[in-house]
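A single protein chain has been removed from this complex, and every other one stays in its place.
We call the chains A, B and C, going by the order they appear; numbering starts again at 1 in every chain.
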Amino acid sequence: MKTNYFQVKFPSLPENISLSRVIVASFAAQLDFTLNELEEIRVAVSEAVSNCIIHGYPENREGEISLELTIDNGILDIVVVDYGRGIADLDLAKTPAYSTDPERMGLGLVFMESFMDEMILESEPGKGTRVVMRKKPERGKGHGGNRE
Amino acid sequence: MKTNYFQVKFPSLPENISLSRVIVASFAAQLDFTLNELEEIRVAVSEAVSNCIIHGYPENREGEISLELTIDNGILDIVVVDYGRGIADLDLAKTPAYSTDPERMGLGLVFMESFMDEMILESEPGKGTRVVMRKKPERGKGHGGNRE
Amino acid sequence: MTIDLTRAGCILVVKVQGELDLSTSPVFRDKIETELARDENIRHLVLDLKDVSFIDSSGLGAVLGRFKSISQRGGKLVGVEVPLHLEKLFALSGLLKIMIICPTVEDALNTL
Partner (left out) sequence: MTIDLTRAGCILVVKVQGELDLSTSPVFRDKIETELARDENIRHLVLDLKDVSFIDSSGLGAVLGRFKSISQRGGKLVGVEVPLHLEKLFALSGLLKIMIICPTVEDALNTL
């Protein structure tokens, strides 16, 4: 299978979260993911994009979000970036139930980590945050990388 | 209603045409288009992206396609760009049933023109082609621009 | 997302359709809170989640918030017709420990 990608940029408006889920689910469907895996990917992307909107650009400050999807060698890579507030303590941020917002559950990063095969969080306070996530279809695992 | 946009870049693979339709239909649904209008928009974008793949990057040459969607003041703008072969004679290209490919119907540009309110075709041979399309929901027409 | 509210005695039954995320949760919250504020006789909350096609941590947080409101009145939160993908997230988030799950609205009304 050929390498494929979608690079998407959009403003941090809540109504764009559902569209980012639609895009990632349609793109990921080019691999042999189960419906359950596609659902997990949708949740992970929803959390990542929501975090950009709530935490990266707080108080409805409008900024740009970049969503980069790649399929290479049967593996889906997702990169979500904002150019906003950033995170000072990455380990603290990843702690289950930790949130800087009392109204929120602190489960976004936990969901991303448990629903994707890999999740890497990078951030520089004042510059922005970058989440890299990777997932390979369960059905393709153990059969070597490329199925074509 | 706030200004919104989606800027998308992807390689000229035929399997990406359906994804470009999904994106534009979901984005356009943020305006008050009828199902019939959404269908017309899907066809127009399908034609524009297909043209980039067949004519812009012929013989499966791989290149990048840019799809830019904007909603401003209740109007949808769509810009589709390739950096490929380009068109020497724009008026000839727009002639119904004209195609440089004997297997094709020569209706793509005709459909774009008749399904959208406005269509502008720009091109420089050897540099690429740019299609700008605009559509406003029929239900919003005659009521002034902005509904919020 | 759409929200339908109906009353059965002291129970408020809320039917949710569509996606429950950051963009739609405020509507979910406001519709229910407005109704709770309007009518002090409401004691329990039943959420019919059959047609919820998506939920994430923002949506789960909105459900937890309603649990808090209804607990303050000494009432219970019941989820009915919960799709499998939602139940999984309810379990992961700990919501299953605080809310009651029933198969149907009727079961919920009989249980409460």
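The criterion applied here is as follows: contacts are C-beta pairs under 8 Å (C-beta built on N, C-alpha and C of every residue); 3 or more make two chains touch, one makes a residue touch a chain.
The structure presented is a predicted model; accordingly, all values stated were derived computationally and were not measured.
Considering the complete complex, the chain that is not shown touches B. Interface note for the absent chain: among B:56, B:74, B:108 or B:128, the touching residue is B:108. Within the complete assembly, residues 14-15, 17-18, 21, 36, 39, 42-43, 46-47, 50, 53-54, 103-105, 107-108, 110-111, 114 of chain B touch the chain that is not shown.
Here, only the chains that are shown with their structure count from here on.
Seen from the C-alpha centroid of chain C, the farthest chain centroid is that of B. Look at where the CA atoms of chain A average out and do the same for chain B: the two points lie 28 Å apart. With centres taken as mean Cα positions, chain C sits 42 Å from chain B. The set of chain A residues touching two or more other chains comprises 15, 18.
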